[in-house]
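Take a look at this one; I'll ask things after.
Here the complex is missing a single protein chain, while all its other protein chains stay put.
As written, the chains take the letters A and B, and residue 1 is the first residue of each chain.
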Amino acid sequence: MVTEPTTLQVILEFIGVFVFGLTGGLVALRAHLDLFGIHVLAGVTALGGGIIRDLLLGATPPVGVSDWRLVATGLAAGLVVFALHDRIDDDRDAAGGKEVGERPPGVLRRLRAAGILTALVKVLDAVGLSVFAVAGALKAIQLDSPALTAIIVGGVTAVGGGMIRDVLAGQVPEVLQRELYAVPAVAGAALIVGLDAVGLLNPVTLWLCVALVFVTRMVAVALDLNMPRPRRP
Amino acid sequence: MVTEPTTLQVILEFIGVFVFGLTGGLVALRAHLDLFGIHVLAGVTALGGGIIRDLLLGATPPVGVSDWRLVATGLAAGLVVFALHDRIDDDRDAAGGKEVGERPPGVLRRLRAAGILTALVKVLDAVGLSVFAVAGALKAIQLDSPALTAIIVGGVTAVGGGMIRDVLAGQVPEVLQRELYAVPAVAGAALIVGLDAVGLLNPVTLWLCVALVFVTRMVAVALDLNMPRPRRP
Partner (left out) sequence: MVTEPTTLQVILEFIGVFVFGLTGGLVALRAHLDLFGIHVLAGVTALGGGIIRDLLLGATPPVGVSDWRLVATGLAAGLVVFALHDRIDDDRDAAGGKEVGERPPGVLRRLRAAGILTALVKVLDAVGLSVFAVAGALKAIQLDSPALTAIIVGGVTAVGGGMIRDVLAGQVPEVLQRELYAVPAVAGAALIVGLDAVGLLNPVTLWLCVALVFVTRMVAVALDLNMPRPRRP
């Protein structure tokens, strides 16, 4: 049985919270929200999945509103987006061919121009996805939830925050429209539940699950895999 | 006092879950969601009302994430919509006068062309509405909730899933805009509470309530009744 989260697990979870927070801040930026809106979107993207998880499991108050380290990490991501928003806009101008030229290209700008920042965000977002899915399923198991609940809760922990982010920004959630994003998370949660059922859940298999979700997601990114879609008329 | 749900009640509840799931899948189809999005919308439409009910009543984890028969029924509705989406589109072409002609008209198509499928969905949706409203109020009563809570929870069980469906699809919830849909549900829940208060709640009166909500809703459909609306300027 898995008991205490390891140091590595904690580190990965904070990476996930921070990167999810970054995506929330970026969506807020594009929706022209103010400083408060940027922090709210950073916070709900980073912590919303876990908050729904804890509400479904009856674990109140949710860690997303009681663990100050998690909340601070999510809000810090919002602050970073706000602080750097000028350079992020610069970069979009560059991408659109409207090179302005007056401002000297900074490190951040050159990294983005080379596609390195975008790739980095994709990788770290996949880290968040894997860790959240596994941690969500694990928490449900530790609270003696039914197997089905643990699977659903794992998936919700991984993609719920991003869904709230998109709804608040006035958009149909990305995860419902394209890419192979949620399915690896749900599959990873199901694997955790299966391993627990046959008594094989231990730190090694746990990490294999995290790695499997991560690799699946990265393959989906690399090959631009999508879920089947109905043909548009 | 009502204790165990009868077989008929269980059957009607599954019909409700399935048909609500169908409406979720259809809305997802129109919003051009992918296979995952179709299943999520089918699931939240079918089970979302009951999930909010259970969260409000403190009954965690909600049956909508723990009873595999309910979840499987909701997801099956999504699968049916995805499997048949080609024929559903065909049918819309036909309705719009753009008869394509190459494809031989199937049974499904002919049923829809005759308006039979649409009518069937309306009837079964009314079954779901009635059963959900009564079952929601009943669960609140069984958990010793105040009368007001039971009435609100009955209404939320009946219309909450459809509201989440519409918000996720980027639309203002239908139920807030037109038709006489929620009011019969709330009235049915109130009737259940009233019968319980005067000690007259038994299987017979319970079924009378379900029938009353159903008939009221069908009359509203047949006569195209709407709630009063402010005059548009």
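As a working rule, a contact is a pair of C-beta atoms (placed from the backbone, for glycine too) under 8 Å apart; a residue touches a chain by one contact, two chains touch by 3 or more.
For clarity, every value in this text was computed on a predicted model and none was experimentally measured.
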Checklist outcome for this item: Touch with the missing chain holds, among A:Val17, A:Val40, A:Ala77 or A:Val210, for A:Val40
Checklist outcome for this item: Which of A:Leu55, A:Val193 or A:Met227 touches the missing chain? It is A:Leu55
Checklist entry - Per the definition of touch given earlier, which of B:Val123, B:Val167 or B:Leu208 contacts the omitted chain? => result B:Val167
Next on the checklist: Contact with the hidden chain only, please: which chain A residues?
Outcome noted: 28-29, 31-38, 40-41, 51, 55, 58, 60-62, 65-68, 71, 82, 85-86, 89, 92-93, 167-170
Checklist entry - In terms of residues, what is the contact footprint of the unshown chain on chain B? => result 55-58, 140, 145-146, 148-149, 152-153, 163, 167, 170-173, 175-178, 182-183, 226-233
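Note that only the chains that are shown with their structure count from here on.
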Checklist entry - Measuring from the mean C-alpha position of chain A to the mean C-alpha position of chain B, what distance in angstrom results? => result 32
